[in-house]
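Here is chain A:
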Amino acid sequence: MKGAMKVFSLFLTAGISASVLTACGTGGTPQGSHSTGNSTATNNGSAGNSLVIGVDNGSPTFTDNFNPFGPGNRIGTSYIYEPLFFVNSINGQVVPWLATGYKWQGNKKLILTIRNGVKWNDGQPFSAEDVAFTFAYLKQNPSLDWQGLWQVLQSVSVSGNQVTFNFKKPDVPAFYEIASTVIVPKHIWSTITNPVQGMNEHPVGTGPYVVGSFTPYQYTLKKNPNYWQASKVAVDKIVFPVLGNNQTAALKLSSGQWDWATLFLPNVQQTFVSKDPQYNQYWFPPGGIISLGMNLTKAPFNDIHFREAMAYAIDKQKIAQQAEDGYVAVASQVGLVLPGQKQWLNPSIPNQGVYAYNVQKAKQILSQAGYHTNAQGQLLDSSGKTISFNLEVPSGWTDWIQTAQIVQSSLKQLGITVNVQTPQYGEYSQSQATGQYDAALMAYGGTATPFTSYDTLLNSKYVMPVGKAANANVERWSNPETDQMLHSWVQATDSQAQLQDAYKIENVMYQQLPVVNLFYGATWSEFSTKKFVGWPSAANPYAPPAPYGQAPLMIMTHLQPRS
Partner candidate 1 sequence: MLEVKDLWVTYKSRHGRPVTAVRGVQLTIPDNMFIGLVGESGCGKSTLGFAIARLLDGRRNEVTGSVVLNGVDLLKLDVRELRALRWKKLSVVLQGGMNAFNPVHKIQQQFMDAMRAHGNFTVAEMTERIADLLKQVQLDREVMEMYPHELSGGMKQRAAIALSLVLDPELVILDEPTTALDVVVQHAIVDMLKNLQRRLRFSVLFISHDLGLVLEVAQRVVVMYAGEIVEERTTATLLQKAMHPYTQALLDCYVDPQAEEVHLAGIPGTPPDLSLPLHGCAFAPRCAKVFAACLNQTPGLTFGVDGFVQCHLYTPQGGTTDEP
Partner candidate 2 sequence: MKYFLRKAGFLILTVWIAVTLNFILPRLMPGNPAQAMMAKYAQQGPISPSQEHALALMLGLPTGSLWSQYGQYLGNLLHGNFGISYSFYPEPVIAVIARALPWTLTLIGLVTILQFVVGTLLGVYAAWNRGKKFDSTATVLFSFTSAFPYFWIALAFIYLFSYMLHWFPLSGGFSGSLSPAWSGAFAGSAIYHSVLPALTIFITGIGGSLLGMRNNMINTLGEDYILLGKAAGLPEYVIATRYAARNALLPIVTNFAMSLGYVVGGSLLMETVFAYPGMGYLLATAVSNQDYPLLQALFLFITVSVLLANFVADILYGLLDPRVRKGGVR
Partner candidate 3 sequence: MSLEALQAHGSKTARLELREVTKVYQKRRRTTVALNRVSFSVDPGKIIALVGESGSGKTTIARIVTGIERPTSGTVQLGDWQVDTLPTRRLREYRRFVQMVFQDPFSSLNPHNTVLQTLMRPLINHRHYSFVSAREQAFEIMNTVRLAPIEQFANKKPHQLSGGQRQRLVIGRAIAPEPQLMVADEPVSMLDVSIRADVLYLIDELRRRTGMSVLYITHDLLSARAVADEVVVLYRGHVVERGVAQEVIRHAEHPYTRILINAIPNPRRSQYQTTNQGLEPVQAMEEDSGLHSPHDFAELDGALKAVTTVPTLQTHATVGCPFMQRCPYATLQCVEQTPSLQGSMNHQVACWHACGCKGSEPNNV
């Protein structure tokens, strides 16, 4: 599940960053959460058992597009199309959805059992054929296969209600990608030849909702009466108004125009909760890791001691407090999103892998490694050169920029000059891909299985020479031992074996610091329990509390009217 989930988590984490992310993800990514909002709909909030969700950003108005494959579709698409399994990215829990179960035969053959009695919302029955068709369709249209499934898949075959996936080579984690692939009806899509460019104004899915009304400024979903678990769905109607921009979205949320939103709100207690303390609640669970990524081909980043010193010297607590308003925690260096992924944590690593803020220790490490400072307090390496580097942050990602500024002032204490640069996102990602950057803030993690995160972060197969674009592992970590650990993991169907590999990689992360982890990116979610209760919470983390992605399928089947 490296593709979708990675992107998903990227958005979770990057979503912290204001406003800028586009709709160019795969199905069900929001436009960035701390974002935009718009318009109207004061009256919508009060309607019976309906829900107003501030998540979809028209910028400025909506395009009538519910294409589950295309970028730029409506958020509502993910309330209509369903995957085979629901994977809870918070804790990796797998919940059967359109499939009722799976089993591995060896590590190259996966067999899924498909649910019976499900109907498409146009009344046609849903079957395993539709599942097989969907995967065949991906093969047929490589531009839809963002997850690169067919790079490992050999074939997909149907027998009865069973679908069998044959792999070219072992790739156990690919299950998560298969599981989260949304299934489309064969009887509709088999005639669509250019799926990417279709607008799909009348989506036919198996999900709990169908499109009610649509205007450029607002659309509604209404309950699908034929839904296979219709009894669990309490919300009859969902309203998606246009989000608008940052300020107005926050003002709207604050003034109670929405029942559910996913926004970064400063001082949420005062700006949201206190407006209606009885009902207004929020939960910002961690969803990924924001780290300081370095170009390991360059000095001084190729020096493990230097990286270690930085890990001690950066005041991560301050970042969490100031840049992220204290909503997030300092990240563990092991690369797991804790506490959700705590079952993966290597117990031998102290303090859950968090490097405590300790400037003295950092200085000590540096001086032991041959660095020294000159009269002006500048840090010099062993050859006597001063140390300075550029730290790139995408333009407009305000919390990241603030983070970078704190990194800057932290490292100044060591005598390191950091120049914060804010290029456009394209330039930012390009300079990482081609390895022409010094350091950058990056997001990773938050995937259903930590393997995906580690693989993209550390696998040397992604490493490209400087100047050529790499799609992953942009810090260019190249270590045969790490590769061996990943290789072992990808083949392991046994969870114990997977755990052993994970422990090893966590050690690499902790001791060799390929990246310096800073803090956990949060999933923003503010909701009102005035009409419905049963929202995911720290106590009951059955799904990420996000109104986008596949989480709503889970949440909408958990919400109950307040009686």
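The candidates were selected such that all candidates are chains of the complex that A comes from, given by their letters.
Quick note on the criterion: a contact is a pair of C-beta atoms (placed from the backbone, for glycine too) under 8 Å apart; a residue touches a chain by one contact, two chains touch by 3 or more; residues count from 1.
None of these values were measured; they are calculated from a predicted model.
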item: Selected neighbour of chain A [touch, this complex] from 1, 2 or 3; value: 2
item: Residue numbers on chain A that touch candidate 2, as the complex places them; value: 2-4, 6-7, 10, 19-26, 36-41, 43-44, 58-61, 63, 65, 67, 70-72, 142-143, 145-148, 151, 196-199, 215-218, 239, 241-242, 244-245, 247-248, 251-252, 255, 396, 424-427, 429-430, 433, 462, 469, 471-472
